[in-house]
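Note that one protein chain of the assembly has been removed; the remaining protein chains are unaltered in position.
Letters A and B mark the chains in the order given here, with residues in each chain numbered from 1 onward.
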Amino acid sequence: MSRVGRALLLVLLFWRGLRAPRPPGPEPAVEEGGPEEGRPFRREVGAQRRDELLVAGLLLASAAASAAFIALLFADADPRLLGLSLALAVGLLGAALGLASRRLVPREEAIEQRPRLAHPEALPPVRARLGSVGQGVSRRGLLGAAGVAAGTALAAAVAVPVTALGPAVGESIAQTPWRRGRRLVGENGKPLRAGDIPAGSFVTAFPEGADKRELGSAVVVVREDPERLALPPERQDWAPLGIVAYSKICTHAGCALAMYRQPLYEPTSDQPGIACPCHYSVFDPRTGGTVLAGPAARSLPQLPLRLGPGGELRAGGGFSGPIGPSWWGVRKT
Amino acid sequence: MLAACVAVALPACASPASGAADPVGQGRALYIESCAGCHGDDARGRHGQAPALLGVGAQSADFYLSTGRMPLADPRAEPVRSPPSYTAAERRALVAYVASLGGPRVPRVDPGRGSIAEGQELFTSHCAGCHQIVGRGGVVPGGVAPALQEATPQQIAEAVRIGPYLMPAFPERQIDQRELESIARYVLSTRNPPNRGGWGIGNIGPIPEGMVAWLLAGTALLLVVRLLGKRAEP
Partner (left out) sequence: MNSDALRFLDERLSTNRPLRKALRYVFPDHWSFMLGEVALYSFLVLVATGTFLALFFEPSLDPRVYAGPFEPLRGREVSAAYESVLGLSFEVPAGLLMRQTHHWAADVFLVAIVLHLVRIFFTGAFRKPRELNYLIGVTMLGLAVLEGFLGYSLVDDLLSGMGLAIAYAVAMSIPLVGGDLAHLTWGGEFPGSGVIQSRLYIGHVFVIPAVLAGLIALHLASIVRQRHTQFRGGLESEDNVIGTPLWPGYALRSAALALLTAAVLFGLGGLVQVNPVWQWGPYEPWQATNGAQPDWYLGWLIGGLRLMPPVEIVIGDFTLVPNPFFAGVLFPAVVFGVLYLWPWLEQRFITRDLASHHLLDRPRDNPRRTAVGAAFFSWVVTVFAAGAADRFFLSTGVSYNTQMWIFRAAVFVVPAVVYVVAGRVARELRAADRHPLRGWSGAVVRRTEAGGFSADEAPDASRAP
């Protein structure tokens, strides 16, 4: 007898051995806690020779693909070849198993009784058992309250160490590395002079000696026509020669303002703007960083600039407002 | 018609006042025909329409004409790359004319002298915010930063110095010749990015990746479960 036939016979005897055959249909109600047997009421047994050969072929092809993957790995092959061979190895095996499930092994449809989920009759004894903890205990109120107090306090104690993770927001945002007199340096660390800021371009600058990665460090410096500047009254001396500097961090969601819109011929295009590539907020360098477009709702903080004795650019103080994205309590400037 | 004219016999199309081998004169004639309407007969521009061309030099003329950005039908529209309206010879003439009005020459740039690593770093700092990290272009409020795969080294150098439309202009003091060559080398490399991982799907990031996940993997897997599972009874 073939191996498949023997296996089938075993399965059949296995099932028959457990209970007498019954006609298909809903099973009678199952006893409490008893096993639920699924019985196939429709069985299709037997595999076509063609399908058997196909499955065998797929399995062998998968083996070949696995061997290819191993060889390619040692040959330091392209990821494309590695991926293709591994995908074939796994996929052909999957196809073989899928085909086997549909065409080779016995295809069965069985019916099974759903277990009853609710057992309301078991509720009183459970409740009684659980409630028995209080038997003989008189000061239940006191104990209950004390228990609740202990539990909540412990939960709080366990939760509190999370505050060690970091500082409160406090005034830390207001502290940037910029100080009055600090020199501006470029990305390469070299101090910037007024002549290094061409009209029509933008320069990224940092405080000399500071960590460039601090959010408050990076500023974008542009040179505007002094005649066209319209800064707020208290900032009239913040822009020597028309050079203005703003925080390079967008006040909407913290991306770097890496776009500078600089019209070659303003009458037929747009006014200059410092813009953000994330959600397309635009700030006006001529009016102190006010929002021209986009979802940002707070002006871009401006850094006052001074010209040092040698023509080098220095900060004239800290920013006009908090840099970076807003939070509860931040003041709009 | 003009192109046909040039193809047939150059002298026949030259301005009556100049000789056959006078590109500036030729250029002037072409200029009067097509450009003066917005830029003015005296090339001083027309307020609210087009800037002056005095002092922009061969650099600008070559850029705008070779990328087909000029002539521009609507002065309020954004000049975008298109097939050039003029033949190479006509462009030379126009460039010669504009050069005669003064201004920077066409920049010489040899990308081979540049360093791709330096180019990547400079491009990230100065260009990627608008043009995208591998020069695939993007939206800029008010216009479009174009994709750069079609740009020639000369056009790259010209654009960097001119700052066309809404682009900033970077002079030599900010980006020197060597740095410019590195940037040009990097931009040229974006024509064929090193897509080691297979099909690059545009090199623009998660949008096409999501499409692949849904349309390729999603459809494949839906097909697989349809094959493995059963359909509902009718």
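By definition in this document, contacts are C-beta pairs under 8 Å (C-beta built on N, C-alpha and C of every residue); 3 or more make two chains touch, one makes a residue touch a chain.
Nothing here was measured: the structure is a model prediction, and the numbers come from that model.
For the chain that is not shown, the touched chains among those present are A, B, taking the whole complex. Residue A:S101 is the one among A:Q48, A:S101 or A:T152 that touches the chain missing from this view.
Interface note: of B:S85, B:S100 or B:S189, the residue touching the hidden chain in the full complex is B:S189. Only one of the listed residues, A:I249, A:L264 or A:L303, touches the absent chain: A:I249. One chain is missing from the display, and on subunit B it is touched by residues 116-117, 119-121, 124-125, 128-134, 136-141, 144-145, 186, 189, 193-201, 203-207, 209-210, 212-214, 216-218, 220-222, 224-226, 228-233.
With the whole complex as reference, residues 24-27, 35-40, 73, 76, 79-84, 86-88, 90-91, 93-98, 100-102, 105-115, 117, 162-163, 165-169, 172-173, 204, 206, 212-218, 248-249, 252-259, 276-281, 291, 293-298, 324-333 of subunit A touch the missing chain.
The rule we apply is simple: only the chains that are shown with their structure count from here on.
By the touch criterion given at the top, residues 79-80, 83, 98, 101-102, 187, 195-196, 198, 200-204, 256-265, 267-270, 273, 275, 277, 280, 282, 293-294 of subunit A touch subunit B in their complex. Residue ranges on subunit B touching subunit A, taken from their complex, read 47-51, 75-76, 78, 125, 128-130, 138-143, 162-171, 173-174, 196-198, 227-228.
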